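Missing here is one protein chain; the remaining ones are kept as they sit in the complex.
And now, chain A:
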Amino acid sequence: MTLTSEIIKVGIADVKTTVYPNTLKTSGLGSCVGLVLYDNKAKIAGLAHIMLPDSTVAKKDNQNRMKYADTAFEILLHNLLTSGASKANLKAKMAGGAHMFGFKSDNKMLRIGERNIEAIRVLLHHHHIPLISEDVGGNKGRTIVFDIDTSMLEIRTVNSGTKQI
């Protein structure tokens, strides 16, 4: 029997999980970070497209919880564990957190990429999930595709080609 694989697209401020042989994809990460958590024994993986570091500073309720690192992480972890992943087997890869605009500014919103990355590192550390590889920072946009079978994360850019981590 041939398994037909599907590309599961994850939008901006979105979280999705899927199983082998599907792949997960999110496009055009700038300061946003794409975080993949995967269990390579159960062949389950999830991808979150995170925009902002911290939900607790939001001034309003009723926001999309998948937008912020802390709440997106919670949703991603919950979805993986309820789909049969084991927390002890979870590993992480991430990409993004760039700084698209060259100019210096003390405006903290313009350092949003670094703050997203930092927030995710803290969460991974807190949950004892090892970060296997990352491609973060710089000043380029990234489109990422995660292959559950090989646990490889492919990163495509406009000016510096494609690589796998």
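What we mean here is this: contacts are C-beta pairs under 8 Å (C-beta built on N, C-alpha and C of every residue); 3 or more make two chains touch, one makes a residue touch a chain; residues count from 1.
One rule holds in what follows: contacts and distances are computed from a predicted model.
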- request: Could you check which of "Alpha-D-ribose 1-methylphosphonate 5-phosphate C-P lyase", "Phosphonate ABC transporter ATP-binding protein", "Chemotaxis protein CheC" or "Transport permease protein" matches the UniProt name for the chain that's left out?
  value: "Chemotaxis protein CheC"
Task: Pick out which of A:I8, A:C32, A:L123 or A:I148 touches the chain that's been left out of the picture.
output: A:C32
Field: Residues of chain A in contact with the chain not shown
entry: 11-14, 27-32, 51-52, 57-60, 63-64, 67, 98-103, 105, 107, 109-110, 112-113, 140-143, 156, 158-159
